[in-house]
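See structure below.
Only one protein chain is missing; all other protein chains are in place.
The letters A, B and C name the chains in turn, as written, and every chain counts its residues from 1.
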Amino acid sequence: MVEMNMAKAINLALHEAMERDDRVVVMGEDVGPDEGVFRVTEGLWSKFGEKRVIDTPLAESGIVGTAIGMALYGMRPVCEIQFSGFDYYSFHQLECHASRFRNRTRGRLSVPMVMRAPYGGGIRAIEHHSESREAIYAHTPGLKVVIPSGPRNARALLHSAIQDADPVIYYEPKAVYRLFREDVPEKMETLPIGQAQVVRKGKDITLVSYGASLRPTLEAAEILEEDDGVKAEVIDLLTISPLDGATIVDSVRKTGRAVVVHEGPRTCGLAAEIIARINEKVLLYLEAPVKRVTGYDVPIPYFSKEQAYLPDADKVLSACRETLSF
Amino acid sequence: MVEMNMAKAINLALHEAMERDDRVVVMGEDVGPDEGVFRVTEGLWSKFGEKRVIDTPLAESGIVGTAIGMALYGMRPVCEIQFSGFDYYSFHQLECHASRFRNRTRGRLSVPMVMRAPYGGGIRAIEHHSESREAIYAHTPGLKVVIPSGPRNARALLHSAIQDADPVIYYEPKAVYRLFREDVPEKMETLPIGQAQVVRKGKDITLVSYGASLRPTLEAAEILEEDDGVKAEVIDLLTISPLDGATIVDSVRKTGRAVVVHEGPRTCGLAAEIIARINEKVLLYLEAPVKRVTGYDVPIPYFSKEQAYLPDADKVLSACRETLSF
Amino acid sequence: MPRKPIELPRIELLSILDENAELDKALEPKIDPAGLKEMYRFMLLGRRADERMLLLQRQGRMGTFPQASGHEAISMGSVYTITKDDWHVPAYRELAGMLYRGWTLEQMFLYWNGFEEGARVPDGVNDLPVCVPIASQLLHATGIGMAMRIKNEKKVVMTYFGDGAASEGDTHEALNFASVFQAPVVFICLNNQYAISVPLSKQMRCETIAQRAIGYGIPGIRVDGNDVLAVYAAAKEAVERARNGGGPTLIECLTYRITPHTTADDPKRYRSDEECQLWMKRDPLLRFAKYLEKKGVLSEKERNEMEAELDATIKSAVQNAEQMAKSEELANPLNMFDYLYNDIPQSLQEQKDELAQHLAKKKSKSKVHVNPQKQPANVLPRA
Partner (left out) sequence: MPRKPIELPRIELLSILDENAELDKALEPKIDPAGLKEMYRFMLLGRRADERMLLLQRQGRMGTFPQASGHEAISMGSVYTITKDDWHVPAYRELAGMLYRGWTLEQMFLYWNGFEEGARVPDGVNDLPVCVPIASQLLHATGIGMAMRIKNEKKVVMTYFGDGAASEGDTHEALNFASVFQAPVVFICLNNQYAISVPLSKQMRCETIAQRAIGYGIPGIRVDGNDVLAVYAAAKEAVERARNGGGPTLIECLTYRITPHTTADDPKRYRSDEECQLWMKRDPLLRFAKYLEKKGVLSEKERNEMEAELDATIKSAVQNAEQMAKSEELANPLNMFDYLYNDIPQSLQEQKDELAQHLAKKKSKSKVHVNPQKQPANVLPRA
């Protein structure tokens, strides 16, 4: 076991993946000598050289489009979009091609690529550097969307993403990059994509979250236990597409109450889908409406006020108490 | 009253809007002498000339980006993306700018533009010509998303969209363009954006739909009455963002049962949001889970099999019966 | 220092076999008779298949499709310069070239008739399928070329786009990436002077598309796109350069779209018939046929025999395709779920079961309610 933060853990996974599989290439803006604006590609360029660690021109569609070509040719490109707020520039390449080639060619061709991007707020960045629009990718058939919440699962999931036969959007909660450290095993490990984790057992209420929102959610769960003697079960989705409905549904069947927490906008966000799944499978077990603690339907404000936009333990706490006393 | 189909009604609205307001310009690929690949811009170029009816180069981001500039300058651009399956090319311009300029400049600047695009399947077109991804725009704060269902509301809503102070995505159900004719009043009329319509009164179950899916939904409602003696209330959303939750909720409070119908993919689609709203406001009135009759989470198949992908009266009917006998 | 002009590379125009089949001997490429015959054969096959598809479309036996007639010299002249190990990344008017690369006529018919199976790249063929989103394929071609460089392989990629496609941001990004990474990609621009109804003059204001190469520091040339020898010569030079590490080339092939944009388009709305007639006379096949005849490679008699034989092939391919379309494998809507992911996710399996049940119920029912299978013809999109 080695203790490290999430940025380091993702960096470790990239080193490991490039060592074990020379089809893996890393590409993006400033991923080379600069080692990424968050240092996530540290040491890669000096170790693997500019043929496999590629500083690209400043063009997101170019990055994703050429990565698709490389993947079609048998490489395993891991491309980085510097901030998720700029991946709209390449969305047509993902929707029209990365997500469709296997289906279009009846399985003859596939696009085993990973698109990494730091997402979310909380680091006092300028406009367009704090977006959380993972729902757009969850709404795009043919893609998988993975969002880690800590160093250990970040490293394991990135390996799974790189090894996956299909394109994976890997969103990195940038506020968590250096927020805390965690033990990561020496031995390389993976985690199944499409499987959520119950990270806290409980019987009274189900809290569903992922990425950066997981921590305030867990914080709230602890306060609930201390102050209210309520045992909350907390689910960390880890993959938001394909969504692990079963784990959510099983928990709600038991607790009858749920709160969903994410920082992306509310309308048509992940919480909506989760509520729809709960409604379809365990409606009659519900003792209260499922509450949403999410970003609001406005662009995340400039950083002087971003904290008011983001879900925090207090918001989750109030939502839980309202749900419990419904 | 004049009887006309939807394509003609939209064309009429464009003529009327350009006549009454010379700030209105129409721009896009083949909207000029060719009068649009669906003939929706018929007669505009010859009447208003190439300064106001602009054939653009083949570049969607260019079309939307320059339309934003025109709107910032005080024009009222109505730009056309030839098929909604290509509007991803310009999504960054909408997300980063059209939806944000008013907020960014604290109301000093605004982007009163309309982006028109034919959406949806059912016309035996080739790949990328049958998409239905309106949820992406509904998930984008700062935009409004309008989807008419027939000639009369199409014409009225387009006027409202063009007169709106903020950017409006106006999705045209291409399968409905020439599917039926309807009386349209001589006098120009508008319809409030953000207001759904109860197009069929009922007490037993609420059917919510919009765009091309409205017809199979109505068909199902009629069969329900004939064959099952069930009175279904049918809501035509007309605007999907901002969503008129109140009209839906009021109906469900009365019926206790609901089915939502749209052709876009299911996960994180509009139906999910509608279910979330119902859950938040009238959970305790529900006597059965709200069912979703939607496109599946796969790209709409090539046209030989598209009908199996699309919602049809049979699918809605089965969903209603399951909901009623739950 | 006063105002000082910078040095710029040359952009040339190339024509070898002109519209009267006059040959510029000095520039005539060396292609053996068998090769010349093969090139003509696939140009003719493409032409005849295209014409047959038009008839089928009129009979309601084929969907809307973009006609390829008139673009055969560009497709065959370029594709003939690469090997099976090289890659071919078409847009959608490369019918002749795709058939040469190993795509079957059956697939072409199935593709334009709404079956994904028509886009399944044949085993052993290093092609991408037809690409509908304009210009997007150029980045795939560039990525493939970048991968070839990374792997130190001496392969090349031949890719295609139109004059309208030249306006898309993806085209700029592809040319720049290819230039920066010296990817072995040959960019063939089919400048047929129209993007549906939009003429070149509304698409751009530069005299040639070839001169855009200057902005990427790569070689650029404009050739007569109805002159298969000129296309071949320019492509061969570019392929050799690319294969030897010389990076990408932009080849603009000037031609004219003598057909409607697609079977749903009506050119009378936006251009004169004279213009079209003028270009009809420049037909790449007529010109090439004369050359082959003069050269004693292919007599008129042999040409007619070839045509009869190809027509027979096409006829049976149509029958096969229509048979295949009825097969359980192709006709079953449930297959829409089977190829999206390597393994189908649980929630998607549930959706498949949902549709399966629905279809079963429907079969077993008398009273059926479905969307009108056929729309009035005029709702067909014209693009």
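We take it that a contact is a pair of C-beta atoms (placed from the backbone, for glycine too) under 8 Å apart; a residue touches a chain by one contact, two chains touch by 3 or more.
All values derive from a computational prediction rather than experimental measurement.
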item: Chains still shown that are in contact with the chain withheld from the display; value: A, B, C
item: Contact residue for the chain not shown (choose from A:Cys96, A:Ile123, A:Val230 or A:Cys320); value: A:Ile123
item: Sole residue of A:Pro33, A:Gly49 or A:Gly74 that reaches the chain not shown, by the stated touch rule; value: A:Pro33
item: Chain not shown: contacting residue from C:Gln67, C:Thr81, C:Gln137 or C:Ser179; value: C:Ser179
item: Candidates A:Ser61, A:Thr105, A:Asn153 or A:Ser251 - the one touching the absent chain; value: A:Ser61
item: Absent-chain interface as seen on chain B, which is shown; value: 25, 51-52, 54, 56-57, 59, 61-62, 64-75, 77, 92-93, 96-97, 102-110, 141-142, 144, 164-166, 194, 242-243, 245-246
item: In chain C, positions touching the absent partner; value: 1-6, 8, 10-15, 18, 24, 26-27, 167-173, 176, 179-180, 182, 202-208, 210-212, 214-218, 222
item: Contact set of chain A toward the excluded chain (per top definition); value: 29-30, 32-35, 37-39, 55, 57-59, 61-62, 82-83, 85-86, 89, 118, 122-129, 174-175, 177-179, 216, 219-220, 223, 266-267, 296-299, 301-310, 312-315, 317-318
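FYI, only the chains that are shown with their structure count from here on.
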item: Chain occupying the most central position, where position means C-alpha average; value: B
item: Separation of chain B from chain C, taking each centre as the mean of its C-alpha atoms, in whole Å; value: 34
item: Distance between the centres, which are taken as Cα means, of chain C and chain A, whole angstrom; value: 39
item: Chain C, residues touching no fewer than two other chains; value: 116, 133, 169, 340, 347-348
item: Numbers and ranges of chain B residues touching at least 2 other chains; value: 85-86, 89, 127-128, 267, 296-299
